[in-house]
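All protein chains but one are shown in place.
Let's turn to subunit A:
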Amino acid sequence: MLEFHDVTKRYGNGKPAVNNLNLTIEKGEFVCFIGPSGCGKTTTMKMVNRLIDVTEGAILVDGKNIKEQDPVELRRSIGYVIQQIGLMPHMTIRENIVLVGTLLKWRKEKKDERARELIKLVNLPEEYLDKYPHELSGGQQQRIGVLRALAANPPLILMDEPFGALDPITRDALQEEFKKLQRELNKTIVFVTHDMDEALKLGDRIVIMKDGEIVQVDTPEEILRNPANEFVEEFLGKDRLIQGRPDVTTVGQIMNSTPITVKIGTTLKAAITKMRDERVDSLLITDSDNVLRGFLDIESINNNYKKASTVEEVMETDIYSVSQDSLLRDAIHKILRRGAQYVPIVDEGHRLVGIVTRATLATLVYDTIWGDGTEFEEIVAHAE
């Protein structure tokens, strides 16, 4: 969809604003460019619709070099949203939305229809079409700014800190709305921001830039998990890295490592005693090598008490377990989806090492909300 090949932008003879940038963006991808001011993110974006010309290298949109296209035509085929919103104050909302249509000389009916179609996307009433921009709130204005970029249905949209000038609540609402819209419409978005939360929230991939060069390109999860270097870590901030921690926690770290077990060969009677002593309604069954073989719950004992005498006769062997190295969030997802009360944790040899119960998860949630004190330790450790 969008390719950068060794793109360099130099002003005069000084240091390049963008240096030898290579990047490929797939169709339908939402890519956030982020970095400190002056890192070249906006320059990179503006080179795509030729508001700024490339010094060296090539930018390809749908395989075609933009240098070989007429800049005016090119811009009409690419959506563009800017921070200052930039609605034409002397035009009605309708005229603003279909501005590109006017430039492309659409018929009046087509423009009207498109304007009505679009304003529905952002849940504004049709009467707004005849209002002027100054009659709308900032958030509403930027919604119109986004619609204007969508008017000619361009496959690619460039956004230059579009939500930067809005108050936090409106910004949040617009981000949600826009992310949803993007998924529905399957547009390719190049989104420039300096707000890391915004990038983490919206981006399918994040491009972190510094001094005109790409430092790291990855999914938000991957960036939180494996920041490429100290700059990225610093840019993310310690808070976010800690916040990102539940994502990278493995089940091994939070599991209860003393599950209640019985060995194969135990009699049912002994098993029942164990259940009563430990106040549990279910037992994990292991063999002499501590390999997980199955489980036994109170119900199956009830049903088979008369017929059987040892645990292996009545135990359920179809037991679902999770490796101790798997990620917590994946494990949580599995527990919740299966409606399981607990999940046994095993090592590579399928040996039982622990258990994660719903209570474990509740404790984890509690710690996340109220803090378990480790944040301070980590910060101190980091400082040292």
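Operating definition for what follows: contacts are C-beta pairs under 8 Å (C-beta built on N, C-alpha and C of every residue); 3 or more make two chains touch, one makes a residue touch a chain; residues count from 1.
Definition applied: contacts and distances are computed from a predicted model.
Of "Ion-translocating oxidoreductase complex subunit B", "Acyl carrier protein", "Nitrile hydratase subunit beta" or "ABC transporter permease", only "ABC transporter permease" is the UniProt protein name of the chain excluded from the display.
The chain not shown here is touched by just one of A:1, A:91 or A:228, and that residue is A:91. Interface note for the absent chain: among A:41, A:75 or A:205, the touching residue is A:75.
Among A:19, A:49, A:282 or A:324, only A:49 touches the chain left out of the display.
Although one chain is not shown, part of subunit A still touches it, namely residues 49, 51, 72-77, 80, 82-92, 99-100, 103, 132-135, 145, 148, 158.
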